[in-house]
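Apart from one protein chain that is not included, each protein chain of the complex appears where it belongs.
Showing chain A:
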């Protein structure tokens, strides 16, 4: 297959999105007004699809810390930590993560994507076995694929299915790696981590959890779903990102195994890319402080999630899971999804339109991600927009949509 064939395939994808008038690349935020509002096509729009869970992107502490770091240390690191050396801020942030999780090992990477790639590429070799949740994020699949390990999927959130697949591995189950996420980003459902961990441990497998969407959102201290499930002392690797709750750019991996630090010597996505900029590091560190000291931010996020969830239910929409900061509305067809998505934009509300294969078990999803920075007035405006948008539908969405 030639490169021009590949271009033709990509053009086909673009055209099929264009055909249903749902090309997300045409969305340009002309001006960001706040963590929850932007100008899109000249229109003031409420953002409810940005993963800005704690709404910290305009928090004065974060902005001040980032600006100060930029003035003191410059706009970029211009290289990787193995080549150029670490800035003090990188090491300090790793210490802060280790202290927050009370573990011996923490490493930071340049993005969440590279964190999973960096961990998986470093710890897996051809012949190793991985059993991962079938709904895992692309970067988990990519990390497995690049490593050359044998990887197979277990049915989403199903510990008994995981057990079956580990049993089939026979003697290879011992030492295999089991991977799950905390909060799944598309359907907004959470993993039964205590059960999955118990099955993994029963077979002598390692257990890794990606808390990209659950860090800062779940757990009494905000550590994520591993904290909530009470398995912090058993899970082997936890990964996460700065790009959601932490309102910055980068990723982290923490582990109860001191040896995890050795990844610095063999993880290509750590070694061969530039380290996070001083402003990114300072913002993430300030956000981490906010999570540790201001639990009320998380409480507000949950109040907002409950309000939107109950409201959408009341409007007759079919929701993909129980309440969480990700609320996915199931839509019966791609075309209806695109129509509703555009109608919501016209009403001044931005959500994510998710089409197959990214929309598991659905024709399409309208994915909302809540922020602690949303006001109740904004939640009510979002609900009004959903009501107005469904008024134009042929009652395909939710039998009781008025």
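Heads up, the rule we're going with is that contacts are C-beta pairs under 8 Å (C-beta built on N, C-alpha and C of every residue); 3 or more make two chains touch, one makes a residue touch a chain; residues count from 1.
In this text, contacts and distances are computed from a predicted model.
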Looking only at the UniProt record of the hidden chain, which name from "Cbb3-type cytochrome c oxidase subunit I", "Cell division ATP-binding protein FtsE", "Fe-S cluster assembly protein SufD" or "Acyl carrier protein" is the right one?
"Acyl carrier protein"
With the full complex in mind, choose from A:42, A:60 or A:170 the residue touching the hidden chain.
A:170
For the chain left off this view, which of A:39, A:152 or A:271 is in contact with it?
A:152
Applying the definition given at the start, please give the residues of chain A touching the unseen chain.
129, 134, 141, 144-145, 148-155, 164-165, 168-171, 356-357, 360
